[in-house]
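Apart from one protein chain that is not included, each protein chain of the complex appears where it belongs.
The block that comes next holds chain A.
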Amino acid sequence: MKHLFFAAGVLSATVAAAETPELTVYTYDSFVSDWGPGPQIKEAFEANCGCTLNLVGVEDGAALLARLKLEGENSDADVVLGLDTNLIVAAKDTGLLAEHAVMAEYDLPVEWNDSTFVPYDWGYFAFVLNADADAPDSFEALAASDMKIVIQDPRSSTPGLGLLLWIKSVYGDRAPEIWEGLADNVLTVTKGWSEAYGLFLEGEADMVLSYTTSPAYHLIAEEDASKKAAAFDEGHYMQVEVAAKLAGSDQSDLADQFLTFMVSDAAQAILPTTNWMYPAVLPEAGLPEGFETLITPEKSLLLSAEDAAATRDEALAEWLGALSQ
């Protein structure tokens, strides 16, 4: 008899499993990692959706887009989460994405009304240095100094590409000249953010390209106030991270529900201390304690998605030219 009950239990469990809808979200690897927002986001969303949330990690933003292109219309993904503004045009051009149904009041320093992409967090690129060091206040001041910086390669890293567009949006046609001035400050270029930040923490360089929010990690998670970000008078380039729904999704409503959840209080409150970025919609409780110590740039720079796409090849060529001599 016992066995029968057991068998019945197993059977009904499988039936229940088959009926639970599944939502597959492709995102970058650090989002799904045990130390990223993934685990908490999954728990919070599953608490109310009556569904299973599959978070699939794919290296980083650029690799994520490459994966979408590889899979094309047969992609298993319902939602892609983790592209940034520099990838928006290329992502839209695939024709794989659909318009979303999210209504939200964004707290972004720039206007946002895109019908395909939902921003869920954002940050400013900045050079991070030790709190007791003198920080330059512009790229020209940096070029004139003998400070050594570590940056990421724009060909393999999204912050690296962000720096190219930062300089391009401040200096325009003078960008090559600025890069030539910076050439002797660039200690080295790394494959990705982790390598660069690791080099900086080992004391190899005076500054590293990262985010204005990086010091908040050290302050909040390690109670260490020894890092700061250099505030540049000319403004800081932004990275806005976005999510979108796939046109081929068989869970369209659930996908919209997830996108709406991502800009809700529940998700937005998780992001600042797991993804170490600013929330796209300020949660009711405000920013976590410690964020008030961060620099707030007076000027927020962001090329439109079209300009970013049109500029990146030229900016890369200029960068290669200036640093390869």
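Definition applied: contacts are C-beta pairs under 8 Å (C-beta built on N, C-alpha and C of every residue); 3 or more make two chains touch, one makes a residue touch a chain; residues count from 1.
Going forward, contacts and distances are computed from a predicted model.
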Protein name as given in UniProt for the chain not displayed, "Carbon starvation protein A", "Universal stress protein family protein", "Tat pathway signal protein" or "Sulfate transport system permease protein CysW": "Sulfate transport system permease protein CysW"
Option from A:E22, A:E180, A:E204 or A:D265 whose C-beta touches the chain left out: A:E204
Given A:L23, A:I41 or A:L65, the one touching the chain that is not displayed: A:L65
Absent-chain contact - pick from A:F125, A:W166, A:W193 or A:F261: A:W193
On chain A, residues whose C-beta touches the chain left out of the figure: 29-30, 32-36, 54-59, 62-63, 65-66, 69-71, 74, 76, 90, 148, 153-156, 183, 186-191, 193-195, 197-199, 201-205, 214, 217-218, 221, 276, 316, 319-320, 323-324
